[in-house]
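Missing here: one protein chain of the complex. Every other protein chain is in place.
Up next, chain A:
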């Protein structure tokens, strides 16, 4: 546990000092929220699009934090040789994954809070079940976190990891309805949307945060994410074990 705390401190400090982490964790989703709200606010008369867009962006932001939290440190350490140095320390590889996940959770919560406050300022109306929204956020975060770890294990350079993570997350965000309501997507995309993880994060989060959707859909989303986390988590832990 002490090692976990040490590694947490090292990674957290590194993230706080990294401009790209701060920009993509806070500035990018905030800008996305502003752009989407102001460009689509009155697109569908009678529908509270501000609340919906805010929930969508919070879900997408969590996925974004997750995939980069899983990939960044591992990829950087692998590239600069630190992973090999760590291999010679009396340190379990699970400690690295665990502390990396905790650092990401701190950024996830900070980002969620900032985006929620911003959404409320823009007109999002929260339901009393809003705190339950932490469930899809954390499960969705973990889903993408493990995906990030796997990407970092497969791709040998930080630039490659960053590119692949974006190639995965941006289309998934679009197809999952994070950028615009699923009903407004092309029909072929509407067909694949229910199979994407961000769709389920959104569905569950929208119901819990703003009361949009149905509870069965929300629970189904949580189950989808939880079940998805199991194989991805196992592959991550197995893939990172010291050989």
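We adopt the following convention: a contact is a pair of C-beta atoms (placed from the backbone, for glycine too) under 8 Å apart; a residue touches a chain by one contact, two chains touch by 3 or more; residues count from 1.
Keep this in mind: contacts and distances are computed from a predicted model.
Student: The chain dropped from view, which UniProt name applies: "sulfate adenylyltransferase", "Peroxiredoxin", "ABC transporter" or "Cytochrome c biogenesis protein"?
Tutor: Not shown, but named in UniProt as "ABC transporter".
Student: Of the residues A:76, A:129 or A:166, which one touches the chain left out of the display?
Tutor: Touches the omitted chain: A:76.
Student: Please output the residues of chain A touching the missing chain, sorted low to high.
Tutor: Against the missing chain, chain A presents residues 2-3, 5-7, 9-10, 13-14, 17-18, 76-77, 80-82, 84-85, 87-91, 242.
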